[in-house]
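With one protein chain held back, the other chains of the complex are shown just where they sit.
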Amino acid sequence: MSLRISALEYVQEVQNGNISAEDYVSKTIEQINNVDENLHAFLQINSEAIDNARQIDKKIKSGKNVGACFGMPISIKDNICIKDSKTTCASNMLENFIAPYDATVISKLKQQDAIFVGKTNLDEFAMGLTTEFSAFGPSRNPWNLDYVPGGSSGGSAVSVSAFECLASLGSDTGGSVRNPASFCGVVGFKPTYGLISRFGLISYANSIEQIGPIARTVKDTAFILNMIAGLDPNDNTTIDNSNQDYLLGIDSGIEGKKIGIIKEMIGEGIDSAVMSATKNAISKFQGLGAVCEEVSLDMVKYSVAAYYTITATEAGSNLARYDNLRYGYDFPVEGYEFNSYISKARRKFGPEVTRRMILGGFVPSSGHAGKYFLKALKVKQKLTQEIDQLFKKYDFLIAPTVPVLPFKIGEKIDDPVALFLVDINTVTANLTGKPAISVPFEISNGLPIGIQIFANSNDDKSLLQAARALESTVKLPEVPI
Amino acid sequence: MTKIGLEIHCQLTNLESKLFCPCKANYREYEPNTNICPICIGLPGSLPRLNQKAIEKASMIAMALNCSTPEKIAFFRKNYFYPDLPKNFQITQLNIYGDTSIGGLGYTMVGEKKIRITRVQLEEDPGRLIYEGSSSKNQTTLVDYNRAGTPLVEIVTEPDFENPKQVREFLNILSDLLQNLGVSDPSLEGAMRADANVSIEGGNKVEIKNIGSFHDLEKAIHFEITRQESLYSRNIPIVQETRHWDDRRKITISARSKEEELDYRYFLEGDIPWIRIDKDTQERLQKEMPESISSKKDRYVSKYGIPAQVADVLSSDKFYSDLFEQSHNEKNAKEIANIITTDLMGLVDTREKREQSKFTSKHLEELADAIQSGKITRNSAKNALYEIVKTGKDLTQIIAELDLGNVSDESEIEKIINEVISQEPQAVEQAKKNPQTINYLVGKVMQKTKGKADPKLTLDLLKNKIK
Partner (left out) sequence: MVNEQEIEIVAKLMKIEIDDHKEYIDKVHAMIDYFDILDNAGVQDEEISMKDIPLSNLREDKHIPYEDKLIERLNNYKGTYVRAPKMI
C-alpha cells in the first residue's frame, strides 16, 4: 500500500475494502516518524490517531453509517482549536493553552470521521511567510531542506507535500495558505471571505483572513471544502452557500472563459523562471479554450502597504488579550503593578510579533491614523472596486502565486521590507475578499512554482473548475523524499 | 452660564442574554465567575455573536429619545488594557465613518426645557474589580467577569443642563422612560450610571468620572460648580481636564497623569458585519414600542376622567401603570386609579416589598367592584388591601375573616342610630338647625360599626329620624 494517493483515492480504497483506515493511518504516523525530524512540519502528533482509525474500521465493518472521510488523516495548523488539546500558535505565550472547544471546521470534520494526525507548525500567530518565525523552530521545504517551505501555514503545506497526511487546514491572512502551497508544490485555496467559519481560528487579522484547505489535488481541495463551508451561527461573518457541491462538475473545463492576467503582478522584481512558468500557464489556458489578455489593477502597487497597516492594527488589538491573567504560562502577579506585569508577561512574544504590535500601535494611533490606517482602508476599498470592475468583464484573473522562487532559510529573515514584497501577489485576494487558489505548475531547479487563479466573490465553485482544468495539463515530478 | 452635559450608561437588564454570548444579562445572582463562557471571557478563537434583541431594544431607546436612527449600524473596538476587560478592548459604537451608532441626534423635554441628545450607542459592560487588602502594598485585585459583556446603552447629551436640579429631573424622566420601555430595571444596583461634564461661563469643560450613584452625581456637580466658581473669582484659569469623584471625601480630584493620556486606536470590529435596520424594521420596532408615558397620562385623563395629578403618578411608573392596565375597565377605572395611588403605593413602596407582595391585578378588580357595589367601604377596602398584600388571600375570604363586610341591614343600623341619638342630644339639635352638621352623627355611627356601615344608607336613615 502506498501513501502516495490522493484523499479521494483513499476514500475509494477504504470503501472498496482494499485498505483499512488503521493501515493507512499507521503508515502515515510511521512516515511522520521517519521524515518529520528533518521537516518539522508538526508541533504535536495525536497519539490516539491509530486508535481512532481502528474505531472507524470497526464502524465500517459493522455496517454503521460512516462519515465521508473514512478515517482520512488530516493535519491542522496550530492556530485552529481542537477541544482539550493544545493550540499554541507557535508562540511561547500560548504554549500551554488548551481550548475548551472545537473550531467549527473541526467539529464538521469530526462528524465526517476525519482523523487529526497532528498540529502543524506556523509563523508565530501566523505572522510571516516562511515559517521561520515559529517560536519552536522553522519547518523545511521537502523539495530542498535548505529552503523555506513558505508560510505562515508552512507546516501544513509540508505535511501534505511529504505524505504526512492526506490534506490539511491552514489559514490565509495575506497568502498564508497559497504561498506555502506554491513553495511546496501542493494546492492551496483561500475561499471567499465568510465561506468558511472562523470560529475557533485564533485571530490575527480577522477582517480579511480565512481558513483554507491544502491538498495534493484540486479535487481533494473541493472535497474538503464541501465538508467545512457554509453558514455558522458562531461566526456572524459567514455566508450562506446553499450547500453547494464543489466536486460536482469540477471537470467542466474553462472553454470560452475570459481570463485577465494581472499586469502589476508580473512586473518589476519577478523571477525569470516564475515569469516563464506564467507564460506557459497562459498558453495552457489558451489551449483549454480560454481567452487571455493582460489587465491592470492599479491599486496593487499600494496593496502590501495597506495590507501590513491593516493587519498590524488588527493584530495589535487581537493579541491584546494575551496578558497572562486568565490563561497563559506560569508567572505570578505578586509584587507587580498592572502595567509592569503585563509588559513583562508579554515579553514571551517573539521578535516579529513584537514588531508588528509596535506597528499596530503606531499606524492607527490618533496622531497617525489619517496618514496610515485610514488610507490603508481606502486603498482596500478602491482595490475592491477595481477588481469588481474587472470581474464584470473577466471570469478569472491570474498571476504567479509568488513572484519569486522559494529562498533559503535565513536568507530574508532580517529584511522585513524584502519579505513584504514576497506577498505582493497574494494580499489582493484577502483585501478584496475574493477567492483565490494556488495550483502547482512547474519545477524550476528542483523548486516548485505555483500559479494563482482569482475569481469573483462566491464563484468559488467555478474557480475550482478553472484550477482543475489547469492542473489537468500538469505532470510534476515526485517530491524527492 | 453653567453648562452641564451627561453620559449615562444603562444596562439592558431585562434581556435574557449578554450582548455577544448566551450568558445571563442580569448577572447579579451569580457566584463570581460562574456566568461566563469563552466569548465573554475572550478566549482565543471565540467570536462575538450579536444579540438581535439588544439592537432592537437599544433602537427603541433611541426612538423614545427622538433620535435619528440610521439604516446601518457599525461596531468599533476601543483599545485599552484593563483587567476587567477580557479582550483588552471594548466593542462599542462610534460615528467616525458617518452616523453608524444606534441613535443619532435627538432630544427629550424636562418640563419646558429641551435637552438635546448627541447620540445613543450600544456597547459591552466590562467585568468587575474587587480590591482586597488594606494598604496599597498588600493590595490584591480580584476580577469577576460575570458582568463582562452585559448589554450597555450609552446616552450622551449636549451640555444643555444649567443646574443639578435639571439633571435630577432628567434622570428621573429617563429612568421612568427606560422602565416603561421594558428594557431595564434602573432600580437594580449598577444598572444606571452617569458621568458628567461641567463648565461655567468663561471656563473650560471639566469631565467628572467614577461617580457611583445618581445621588453622588448631584453632589459631584455641585462641588464642581463651586470649585470652578471659586477659581474664577480668584482669576485662576479653569483647565480642561478629567477629574475623578472621591466617594469618601465627596470631592473631585484631578486625574491628570501620563498614564491617563490614552490612545484608544478606534477601528471597525471586523467580526461583526454592519447591521441593516431598514425602514420596514424600524416601523415594526416603532409599533412594538410600549405606549409612552405622556400618551398614557393623556389617555387616563381624557378617557376615564382621572385627575391629572393622579394620572401623572400612575403613568410614570411602569409597575403601577401595568397593574392599572391589567385590572381596569371603563366603569372601575377611576376607582382602581384611586386604590393604586392612595393606598397601594404606600404599601409596596420599595422593590423588596413589591417582590414579596402577594396581590394580583385580579384582587384590585374585585376590590374596586366591592367598593362600587357598596359591599365594603373605602375604609374597609384599605384594610383588606393591607391583608391581600400580606397574604394573597381571596377578597371574600378576607372580608369574612376580618368581618369587613358592610352593615347594610336597616334594623341593625337603626339600632345603632338610636344609640347615637340618645348619647348626642346636642348634636342632634344642631343637626336639626343646620343639616350640614349631620355628618358628625354619621361619623359617630361609623365609629361604632368600625367603618362598616353603609354610609349612604346611614345618612338616609339619620335624616329620616332627625326630621
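Chains: A and B, in written order; residue numbering restarts at 1 for each.
Heads up, the rule we're going with is that a contact is a pair of C-beta atoms (placed from the backbone, for glycine too) under 8 Å apart; a residue touches a chain by one contact, two chains touch by 3 or more.
This is a predicted model, so every value here is computed, not measured.
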Visible chains in contact with the missing one: A, B
Of B:55, B:152, B:181 or B:462, the residue in touch with the unshown chain: B:55
Selected from B:109, B:129, B:308 or B:400 as touching the chain missing from the view: B:129
Absent-chain contact - pick from B:83, B:159 or B:203: B:83
Residue among A:4, A:279 or A:344 touching the omitted chain: A:344
Residue numbers in chain A that touch the chain omitted from display: 98, 100, 194, 233, 236-237, 299, 301-302, 305-306, 308-309, 316, 320, 323-328, 333, 336-344, 346-347, 349, 351, 354-355, 357-363, 365, 371-372, 374-379, 381-382, 416-417, 420, 433
Residues of chain B (touch criterion as defined above) contacting the omitted chain: 15-17, 22-25, 31-38, 41, 49-56, 72, 74, 81, 83, 97-98, 129-131, 136, 139-145, 263, 268, 270, 273-278, 281
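Convention: only the chains that are shown with their structure count from here on.
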Chain centre separation in whole Å, for chain B relative to chain A (CA means): 54
Interface residues, chain B side, partner chain A - complex: 38, 41-50, 77, 79, 81, 83, 86-89, 141, 143, 259, 263-268, 270-273
Interface residues, chain A side, partner chain B - complex: 80-81, 87, 89, 94, 97, 99-101, 103, 198-203, 205-208, 233-237, 313-314, 316-317, 320-321, 323, 325-327, 338-339, 342, 361, 364-367, 369, 373
